[in-house]
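Sharing a structure here in structure tokens format.
In this view, the complex is presented without one of its protein chains, the others remaining in place.
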Amino acid sequence: MRVGVVTFPGSLDDRDAVRAVALAGGEPVALWHADADLRGVEAVVLPGGFSYGDYLRCGAIARHAPVMGPLLKAAGAGLPVLGICNGFQVLCEARLLPGALIRNDRRRFVCRDQRLRVESSASAWTSAYEPGEEIVVPVKNGEGGYVADERTLDSLEAEGRVVLRYVGGNPNGSARDIAGVTDASGRVVGLMPHPEHAVDPLTGPSTDGLGFFASLLHRVAAA
Amino acid sequence: MARVVVDVMLKPEILDPQGQAVQGALARLGFAGVTAVRQGKRFELELAGEASDQQLATAERAAQTLLANPVIEDYRVRVEG
Amino acid sequence: MARVVVDVMLKPEILDPQGQAVQGALARLGFAGVTAVRQGKRFELELAGEASDQQLATAERAAQTLLANPVIEDYRVRVEG
Partner (left out) sequence: MTDTVEHAAKTPDVEQPWAALGLRGDEYARIRETLGRRPTSCELAIYSVMWSEHCSYKSSKVHLRRFTELPDETPLGKTLAGIGENAGVVDIGQGYAATFKVESHNHPSFVEPYQGAATGVGGIVRDILAMGARPVALLDPLRFGPADAPDTRRVLPGVVAGIAGYGNCLGLPTVGGEVVFDSSYAGNPLVNVLCVGVMRHEDVHRAHASGVGNRVVLYGARTGGDGIGGVSVLASETFGDEGPSKRPSVQVGDPFLEKLLIECTLELFGEGLVAGIQDLGGAGLSCATSELASAGDGGMHITLDRVPLRDASLTPEEILMSESQERMMAVVRPADVERFLAVCAKWDVPATVLGEVTDTGRLVVEWAGEVVVDVPPRTVASEGPVYQRPYARPQAQDALIAAGSDRLPRPAGGAELRETLLRMAAAPNLSAKTWVTEQYDRYVQGSTVLAQPEDAGVIRVDADSGLGVAVATDGNARFVALDPYAGAQLALAEAYRNVAVTGARPLAVTDCLNFGSPEDPGVMWQFAEAVRGLADGCRVLGVPVTGGNVSFYNSTGDTAVLPTPVVGVLGVLDDVRRRTPLGFSRAGAALFQLGETRDELDGSEWANVVHGHLGGVPPRVDLEAERRLAEILVAASGEGLLDAAHDLADGGLAQALVESCLRGGSGARVEVPEGTDPFAFLFAESAARAVVALSPGAEARFSELCAEHDYPVERIGVIADAGPDSRVDPELELRDLFTIPLAELREAHERTLPDLFD
């Protein structure tokens, strides 16, 4: 399966995302922010980093990159998209996902190994997990506080669209400990934690992150 | 040349942890009278040409498409006077 | 209850990479008429009691000690009207 990984100016974890896709058995395809098309990929990962320095709001400038045009269109037609950290911020800015991410409550960047609970395995990117399963994956963000109005939060909960939640301490003040959400179709997912940094026991706290990438392939294989 | 200011603040219904942190810090520094703080952004745009309605409309569009995120933020555009 | 606004901007001679990034993005989005952008912060403080000189003095001190970094930033305190 061909999985595109977009590099924006300032993307940092694009190479890790490529590695994670490959480890999960996919075929990573590098996409450039200025590309006018998606080179026929069957899914896309928007990686972490500081696109355009994250100078205005995280993801706000990247959201207008040329590649986002075809991406938004394809996502509307069912293309699975995973946004990790900065990628999550881009997806919120692009309104593919509800809510937004703001400066951490303690006003500092935080990098730590985080316990998380997978709340839903109904999305394209979490099907390899059991609902309720606890995993450990790095978080690292300065603007990772998830916010939305109460109504939106209530409906996300009601519709089972909160896919991932912080446990054992909320690192950034996210509303209702939310660490990841999906759109109504279950195909577009945004996560603040970094599963691509938890794919190799030598360089990460666990291999718990592989499941996000494996979910996608496994879903396609099953289909 | 016109200078237009765009103020962007979190909507009142959105929690503002930064503002709260500032308020907490002020309290610790002994500024007891400050009962609430909200933190937002201020942009100063220089526009070519004289201040005009058209200029303001441009700034308005810039605020809407880029400077503010309407999901969580309100903005106000005005000519600096 | 008084509302006091503190605007904090980088001093004009200090590099403002944020403003530059916004300007660049606006240019790419077709806002050609925007010739310069500077980005700063806006704080809204609620103060107990009526707006008074003393209130303003408090806000002034808060700006100086916490809200702005006088080495690189200028600030302005005013009662919201």
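Labels A, B and C are assigned to the chains in the order they are written; within every chain, residues are numbered from 1.
To be clear about the criterion, a contact is a pair of C-beta atoms (placed from the backbone, for glycine too) under 8 Å apart; a residue touches a chain by one contact, two chains touch by 3 or more.
A quick note: this is a predicted structure, and the numbers were derived from the prediction, not measured.
Trainee: Out of all the chains shown, which come into contact with the hidden one?
Mentor: The omitted chain makes contact with A, C across the full complex.
Trainee: Could you tell me which of A:Gly4, A:Gly83, A:Pro98 or A:Pro138 touches the chain that is not displayed?
Mentor: Reading the full complex, the residue touching the unseen chain is A:Pro138.
Trainee: Residue by residue, what part of subunit C touches the chain that was omitted?
Mentor: On the subunit C side, contact with the omitted chain comes from 10-17, 20-21, 24, 69, 71-72.
Trainee: What residue numbers in subunit A mark contact with the hidden partner chain?
Mentor: Missing-chain contacts on subunit A: residues 9-10, 12-13, 15-16, 19, 49-50, 52-55, 106, 108-112, 138, 140, 142, 194, 196-197, 200, 202-204.
Keep this in mind: only the chains that are shown with their structure count from here on.
Trainee: Can you check how far apart subunit A and subunit C are, centre to centre, with Cα atoms defining each centre and the answer in Å?
Mentor: Between these chains, centre-to-centre, one finds 33 Å.
Trainee: Counting in whole Å, what is the centre-to-centre distance of subunit B and subunit C, each centre being its mean C-alpha position?
Mentor: Averaging C-alpha atoms per chain gives centres 9 Å apart.
Trainee: So what's the Cα centroid distance for subunit A and subunit B, whole Å?
Mentor: So the centre of subunit A lies 29 Å away from the centre of subunit B.
Trainee: Residue numbers in subunit B touching 2 or more other chains?
Mentor: Those would be 65-67.
Trainee: Which residues belonging to subunit A are in contact with no fewer than two other chains?
Mentor: 56, 60-61, 64
Trainee: What does subunit A use to touch subunit C in their complex?
Mentor: By the definition above, subunit A touches subunit C via 52-53, 55-56, 60-61, 64.
Trainee: So in the complex, the part of subunit B that touches subunit C is made up of which residues?
Mentor: Spelled out, the residues of subunit B in touch with subunit C are 1, 7-9, 19, 22, 25-26, 29, 31, 33-49, 55, 58, 61-62, 65-67.
Trainee: Please name which positions on subunit C make contact with subunit A in the complex.
Mentor: Going by the criterion above, the answer is residues 17-18, 21-22, 25, 28-29, 39.
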